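Every protein chain but one is kept in place in this view of the complex.
Chains here go by letter, A, B and C, matching the order in which they are written, and residues are numbered from 1 within each.
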Amino acid sequence: MARPRIAGNLSLVVGGAIVLAILLFALLGPTLSGYSVEGMDMRSRFATPTADHWLGTDNFGRDLWTRMSVGARVSVSIALMSVGIAVLVGATVGLVCGYLGGWVDLVVMRVVDVFLGFPPIVLALAIVAALGPGVVNLTISLAAVFWTEYARVVRSVTLAQREMDYVTAAVALGASSARIVFLEILPNAIGPVIVLATLGLGTAIIAESGLSFLGFGVEPPTPTWGWTLAYGTRYLRSDPWLSTVAGLAIMVTVLGFNLFGDGLRDILDPRGVAQRVRRTPTQ
Amino acid sequence: MRAHLKVMAGALAAALALAAGSVQAQTVRLGADVDAGTMDPRVMRDTTAYRVNNLLYDGLVQLDANLQPVPDLAASWENPEPTVWIFNLREGVSFHDGSTLTADDVVYTFETILDPDLKARFRSLFTPIEVIEAVDPLTVRIVLKEPYAPLLSYLDMGIVPKAYVEGGGDLSSAPVGTGPLKLDSWERGAKIVLVPFEGYFAGPPAIDRFEFVVVGDNTARAQAFEAGDLDIIQSPLSPQDISRLAADDRFASSISGGLGITYLNMNVSDPLISDPALRRALAALVDQDTIVNTIYEGVDQVAGSILLPSSWAYDAGITQPAFDPAAAAAAFAEAGWSDTDGDGVLDKDGAALRLTLSTHSEDPNRIQALEYIQAIFKQNGVDAAISIADWPAFSAAVRGGQHQIALLGWLNIVDPDRLMFGQFHSAGTLNWGKYANAEVDGLLETGRATIDAAGRTDAYRAAARIIASELPYYVIAYQGYQVFHTDAVSLTPDARGMMRSAIGMQ
Amino acid sequence: MTGATAGRDPAGRLAVEGRDPGRDERAAGREAASLLEVEGLTTVLHLPGGAARVVRNVSFEVASGETLGIVGESGCGKTMLALSLIGMAPHPPAGVVAGAARFRGDDLLALPVRALREVRGRDIGMIFQEPMTALNPLMTVGEQIAEVARRHLDLSPRAARGHSIEMLERVRVPDPDRRARSYPHELSGGMRQRAMIAAALVCDPAILIADEPTTALDVTIQSQILSLIADLQERLGMGVILITHDLGVIAETADRVMVMYAGRKVEEAPVAELFADPRHPYTRGLVESVPIVGRGRDLPLAEIAGTVPEAGEEPAGCAFASRCGRVEERCRREAPRFAERRGGPGSRGRRGWRGTACHNPWGGTA
Partner (left out) sequence: MIAYTLRRLALFVPMVAGIVAVTFAIMLLLPGDPAVVLLGEDATDEAVRDIRRALGLDRPWYVRLGSYYADLLRGDMGMSIFQNQPVADAIGQRLGATLEVAVVALLLSIVLGVLLGIAAAIWRGTVIDGGCMLFAQLGVSMPVFWFGILLMYLLAIRLDVLPSIGRGDPLLFALGDLLRGRPGPLLDSLAHIAMPALTLGLTNAAVISRLMRSSMLETLGQDFIRTAHAKGLLPPRITFVHALRNALLPVVSIIGLRFGALLGGAVLTESIFGWPGLGQLAVAAISQRDIPLVQGVVLSFAIAFALVNLLVDLMYSFIDPRIRFE
């Protein structure tokens, strides 16, 4: 089957453009606006957009453009780090289980069962509560929820590849386990894992907002999108603008990652291996 | 979704109700923020249980809207000597199960509360009791270890039927009291339905049904009220909902002084915060007015001291340091703090002024207030971080004296003793920062032992004046009590949020 | 059987009288009236790089009781040709742009799809290459046969089930009652193909299109299936269009052969003539590369040098020019027309003519 051309892949292009725009916004936003991220002005709370405040202001009269762009850094880094950890842990576990099989697989897969058995948000919430809030702890708690997906997908790819003739042949030729795993099996898992991870970035951003809504986000005054939305929702009736900006920012970013992930799927995971293990945690 | 589905369902339900022959049922639906944990008044802990139990049970006394004890199950009482109280019970009071109230039930209620095994939350309020005994079936005598003036305010505790409990009755889920309403059904986590008790000693109330409907989220509860699914909502409410509801002429609303404070607990055992001069400087950076009037949208009141306006001990003349950054700067300088290295943060002996503000995650408005305080601190050279944990973790830290400055509150302060003795007496059980001031100790002991109202007032005012100056607590706000109700209900607001007036009593 | 003519639009027959005179003239030389007459069929495939004519101006006829073999390499347009006939060329990206296919007076290519659905399965049956994937894995074989009977013969569910068992019996499936209740994955490849044939023949169609019916099967099963088709054809008098890349199969079964290359018909002849005297260099290459007639399994086309042009390419001259050993300068410039002429000594009386599209065929100029 021929690879679909990237130019013809609308999801990839639109998703990529959104992600790029968000990254640029995160990098350049505060410089462009010239406002400080923590500068309060209680006399101009809940302003709608003006020439001074391009996105209006928040519940403390802080410039929302600046807050949102610094918030993008926080949200995206939490997403990247949590998914990164989950991929590392999950892929290692999946490879080891899939390759070694036997009792190792049996035992580790029961551990995966245990983690799958927890409702995702309850697990994340309990871990954040135990470790205390903060970027690092939030990241760890999300990674604890996400890693099982990667373990499952890598394991299933590994199991399938292990039975392939070329692996059998490699074993017969006396190739080392490490060589087989890294050169023969791992490359096959990379596609689905990348797809899953891209989609996971969106999930992580939503999860952060959900935890913030329940009061377990990153401490203020760190301008996370989740807090802005959680506050904004409380002022929904009187000042709907704040929650609209935050909600849309989350939605558009997640949309960007999802479109990008979908586009990647057409190229990297045409058989949809990644799709079947996802359960969009914490939603 | 079909429009008017709800209307149709409602019409059908009404038609069916008519068919069943009932006439214009009056149901009052109250929005509650949590489900009741128990229906046993002795072990209740949450506000909903408190309110439900107030309708299911009677105490020896009831507190009226001005917090004055008035007769309830006790028709009268006397105080022959400072440590002895005698209560004469009302005659012919029956429990929901038909049994008659006697002095034994009263004795049993308090004896079990004092038994640590019951795990009663309010046990410590009654520990000054030496002996409680039945003199005759309608007379109860309480002997105290030492004079204890606040006791009468705490005797609204519901009286439970001894025979029923000892016979295996489970009060926590099948309550039996003497109150005007009795339990009809309880769908855990959702709804508590009470109906009139025909045998109530003052005659059954004039309503047909009283429902506590549980909606955890403040905003959702306000929306439900607006949508007509609730008749009464009350504090806690989000400030941003309050201003909108207050402007809505469909609803009656009232704000009154509540029985709580929101305050900064300044940990005097912390090496940094232990300096009263620094505490005063920090206090001058707390913009009470903006917090109370902007963040809380004016439901609460700017506080002047530890004494509540609703209290007989209140004195408007006592004040804490007001918001004044210039005065704060001077105070910092006086305490030895200045920005010598020009990094925008004050320092002293080479150490920068860094501290942590903490509160709990359940109340977004407290988090906002803290965020605001932090911003002003930072502008004025105090590098403050914020730490937020959920209530158990936060309260464990505060109880352990591990905090520096914590934002939290006290509720249900029916007597100044309740907010001061434990908190500021050097041997006080709630004195988490180990604040010690011999003069305050003496004043608080006097306040507790004196029965004479004027004497108590003087003692508490003197103590409050010292506290407002030394600032182990910086009281930000007197919490307001807000209630909204529809025209279907007539209601006299009660600072404690009790609903006896909603069922046509008092 | 009912069905074969029932419900046909009478106006459709009238159309037979009114067909174009030029065709009649050519048809005059042949004895039997054709069941299916295809004229100038052209199908286009729209690809991202542009449109490609995957079937180019192909004409042929099939008579009752006759088997027309269509042979060519994969990608030469055989399957697309067959699908185009019954309006099943995947649209988009494919579309029939020109031609006519007259079947009992109707032009199949001009029929609305609603009418075509009446024709499919009733008048024209079709079977496919891979009987594993061509059967619905979640339905019993019996159901898949019975649904045709219910659709076209208006049978009750019970009668349709009975009919399906009868059909399985007719295609010599042992224990048909039990097999009807089996799922495809429970049957062997041969059994599955028999079931496919049974489903295609439920309504005694006039034409059976068999697209590589034996390619996926073992050799022994192959010949069983082919002889089954032959038997059924004889019994029912069907016209059969047999599409294959396997000349051995052609030799065993077909009456006439049409050779396709790059979407075009390059040669057509009675089967014996074709094998005895292939005219087109491509046909010759095919025939010579089959070591023993009837034994060929995979066409070893590697022996014809070069590769088939990509679907999108349309060379100016003969499509085969780049691979042809007899190529002339003219071949690269000008596409050869398909030229008919009477058959040689071995030709049968009926449909004995043959033709080639080549500037420089074997055995003399066209």
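Definition applied: contacts are C-beta pairs under 8 Å (C-beta built on N, C-alpha and C of every residue); 3 or more make two chains touch, one makes a residue touch a chain.
In this text, all values refer to a predicted model and were calculated from it rather than measured experimentally.
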Task: Chains in view touching the one left out - done: A, B, C
Open item on the list: Can you tell me which of B:Gly422, B:Gly442 or B:Gly455 touches the chain that was removed from the display?
Closed with: B:Gly422
- [ ] Could you tell me which of C:Ala52, C:Ala134, C:Ile241 or C:Ala335 touches the chain that is not displayed?
- [x] C:Ala134
Task: Contacting the left-out chain in the complete assembly, out of B:Pro80, B:Gly98, B:Pro116 or B:Gly168 - done: B:Pro116
Open item on the list: Out of C:Arg53, C:Lys78, C:Arg104 or C:His152, which residue would touch the omitted chain in the full complex?
Closed with: C:His152
Task: Absent-chain interface as seen on chain B, which is shown - done: 1-9, 12-13, 16, 34-35, 37-38, 40, 43, 45, 116-117, 119, 121, 123-124, 172-173, 187-191, 213-217, 219-221, 223-224, 226-229, 362, 389-399, 422, 429-430
- [ ] Just the residue numbers, please: which parts of chain C touch the chain that's not shown?
- [x] 83, 86, 88, 117-122, 125-126, 128, 130, 133-139, 147-148, 151-152, 183, 185-186, 196, 199-200
Open item on the list: Under the stated touch rule, tell me which residues of chain A contact the chain that is not displayed.
Closed with: 110-111, 113-122, 125-127, 129-132, 202, 206, 209-210, 213-214, 229, 233, 236-237, 243, 247, 250-252, 254-255, 258-259, 262, 272, 275-283
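We take it that only the chains that are shown with their structure count from here on.
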Task: Chain contact topology (line, ring, star, complete or other) - done: other
- [ ] Report the chain whose mean Cα position is at the greatest distance from that of chain C.
- [x] B
Task: chain A and chain C, separation of their C-alpha mean positions in angstrom - done: 54
Task: Chain centre separation (chain A, chain B; CA means) in Å - done: 42
Task: Distance between chain centroids, defined by C-alpha means - chain B, chain C (Å) - done: 89
TODO: Name the residues of chain A that each touch 2 or more other chains.
DONE: none
Open item on the list: So in the complex, the part of chain B that touches chain A is made up of which residues?
Closed with: 218-219, 238, 240-241, 243-244, 290, 294, 361-362, 364, 367-368, 370-372, 374-375, 378, 385-390, 393
Task: chain B-touching residues of chain A, taken from the complex the two chains share - done: 38, 40, 42, 45, 59-60, 129, 132-133, 214-216, 219-221, 230-231, 233-239
